[in-house]
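With one protein chain removed, the remaining protein chains of the complex are shown where they sit.
Going by the order they are written in, the chains are A and B; count residues from 1 in each one.
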Amino acid sequence: MNSTTLLAFDALLLISTVSLAWASLASSDERRGVILFMAFGLLLAMAWSRLQAPDVALAEAAIGAGLSGALLLSAVRREPVGLSRTGAEPVQNHEKTDYRMTLRWTVTLLCAAFTATLGWAYLSALSFGPHDGLPRAIAANLEASGVSNPVTAVLLNFRAWDTLLELAVLLTAALGILALGKESPAYQPAGVVFEGLIRWLVPLLILTAGYLLWVGAHAPGGAFQAGATLAAAGVVLRLAGRHRIGLPAGIRLRVLMAAGVGVFLLVGLVLMLAGRSFLGYPPALASLLILVIETAAMLAIAATLVLAFAGGRPQTDVLANTAVKLEASTASGPGPARPAGSGGTSNDCIPEKKAC
Amino acid sequence: MIDVLSSVLLVSGLFFFLAGSIGLLRLPDLHSRLHALTKADNLGLGLLIAGLAVSSREPLMMLKLLLVWLAVLAASAASAHLIARHARRQETGH
Partner (left out) sequence: MPELLSLIAVGLVFSLLLGLLRVLRGPGDGDRMLAMQLLGTTGVGILLLLSPLLDQPALVDVALILALLAAVATAAFTGRQEHRHD
C-alpha cells in the first residue's frame, strides 16, 4: 500500500470535508445549505470508511447522507415564502443589531474555545502513545458476549444500559413529534418513472434492512443501521404519494415505537427476576436475546424516523381523513380530484371523534 | 493476466468518471449536464466494478458488486428523470 497516495487521498478528503462544512453553514440560501450538508454527510461516511469504522460509516451513509437530507429538505420546503433569510431582514432597531452581534461573538468564542480544547486533548493523547487496553478487554470477553462483532457486543451487551437510554431518548423525541400537530400534507402521486423506481427500491431496502440486522452479529451492521434503512423505505413510500402505507396506523404505531424500549426493559427485568443482574445475559442465551432486542429496536427506530419525516401526528382516523379530503377538494390548489367527504363534516375540532 | 485486464478496466472507469466531471463543469445547461453526466458516471462505475469483480476471488463478492452496480444504474436513471422533470416544471412555471 503506497502511503504517499493514501496521504494524498486523506489530504484531499480532509480539505473537501472541512470546506463543505464551512460552505454549508455559511450558505445564505437554505436549500443550498441543505444540499451541501448532504454532500458533507457523504464525505463523512467516506472518512469513517477510511478510518476503518464500517459500522459508523453505514450509519452515516444511511442517516447522514440520506435521511437527514430528506428530513431537512422537507423542513426547508415547508417554510412559507417571505420568511426566507436570503432577502435582507429589516432591522427593527439598534438593540436587535447589538444583540445579534453579541450572539455572534459569543458563538465564535465558544467555537474557538471548543476547537482549542479538542486540539489540546488530541495532542496530549498523541503524547501517551498507542495503548489498547479497551480493545484487549473487549476481545477477551467477546466469546461470552454472544456475538462476534465487537461493536455490537459493546452496544448490546457490555454497554446495553447506554443503548437502552438512547432508545428512550428516541422515544421521547417521537412523543415530541406527535405533539407537533398534524402531519405534513401528502405528496402528489408518483409518475411512471418514480413508480418504477419504488417497485424495486422498497423491497430491496427492506431486504437490506433485514440483512443488516442479521449480519450485525458477526460483521458491521446492527439495529441502528437496519432501522435507518427501513425508515428510508417508509420515507420513499410517502414520497411516492402512498400516504398511508409508509407508517403503521393508530395503536400499532405507538406499540411499535414503545416496543424498542419496552422489549429491552422486559428482557432486563426478566433477567433480574431470574436471579441475574439487570441486562446480564447468560452466555448461552446472549445471541438470541441480542437478536430479539435488536429486532424490536430496528422497528422502533424505523417508525420514529418515518414519523419524523411525516412531521406530526399521522391522520389515520377515518373521520380525520374525510375532513382532510374535504379541505383538499375545496382548496384551490392543483391536485388530483378527490371524492367529497361525508356531508356535514366541518373542519372544526371534534374532540369526541378524535379528529383533532 | 487477470491483473492486466482488471487494471485496464479500472483505468478506463476512472477516465469516464473524470470525463463526466469535466463535462459537469464545462457544459452550458442543466439538461446537457444531466444527459452527459449520468451516462458517463454510470459507465465509469460499471467499468470500475467490472475491474474489481475480475480481481476479486470470491463469487459472492462479485454478485454483491453486480448488485451495487445494478442498483446505482436503476436509481441514477430514475433520479436523472426526476431532476429533469423538476427543472422543466420550474422553467415552465409549475
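Quick note on the criterion: a residue touches a chain if its C-beta (ideal position, glycine included) is under 8 Å from a C-beta of that chain, and two chains touch if they have at least 3 such contacts.
It should be emphasised that the depicted structure is a prediction, and the values quoted were computed from it without experimental measurement.
Within the whole complex, touches from the chain that is not shown fall on A, B. Interface note for the absent chain: among A:Ala45, A:Leu164 or A:Ala296, the touching residue is A:Ala45. Even with one chain removed from view, chain A keeps its contact list with that chain: residues 1-2, 5-6, 8-9, 12-13, 16, 19-20, 23, 31-32, 35-36, 38-39, 42-43, 45-46, 49-50, 52, 54-55, 57-58, 61-62, 65-67, 69-70, 73-74, 77, 184-188, 194, 197, 201, 204-205, 208, 212, 215, 219-221, 225, 229, 232, 235-236, 239-240, 324, 327-328, 331-335.
Taking the complete complex into account, residues 3, 6-7, 10-11, 13-14, 17-18, 20-22, 24-25, 30, 33-34, 37-38, 41-42, 44-45, 48-49, 52, 55-56, 61, 64-65, 67-68, 71-72, 75-76, 78-80, 82-83, 85-87, 90 of chain B touch the chain not shown.
The definition used in the following text is that only the chains that are shown with their structure count from here on.
Chain centres here are Cα means. That of chain A falls 28 Å from that of chain B. Only residues 191, 193-194, 196-197, 200-201, 204 of chain A touch chain B when the two sit together in their complex.
Contacts from chain B toward chain A in the complex involve residues 71, 74-75, 77-78, 81-82, 85.
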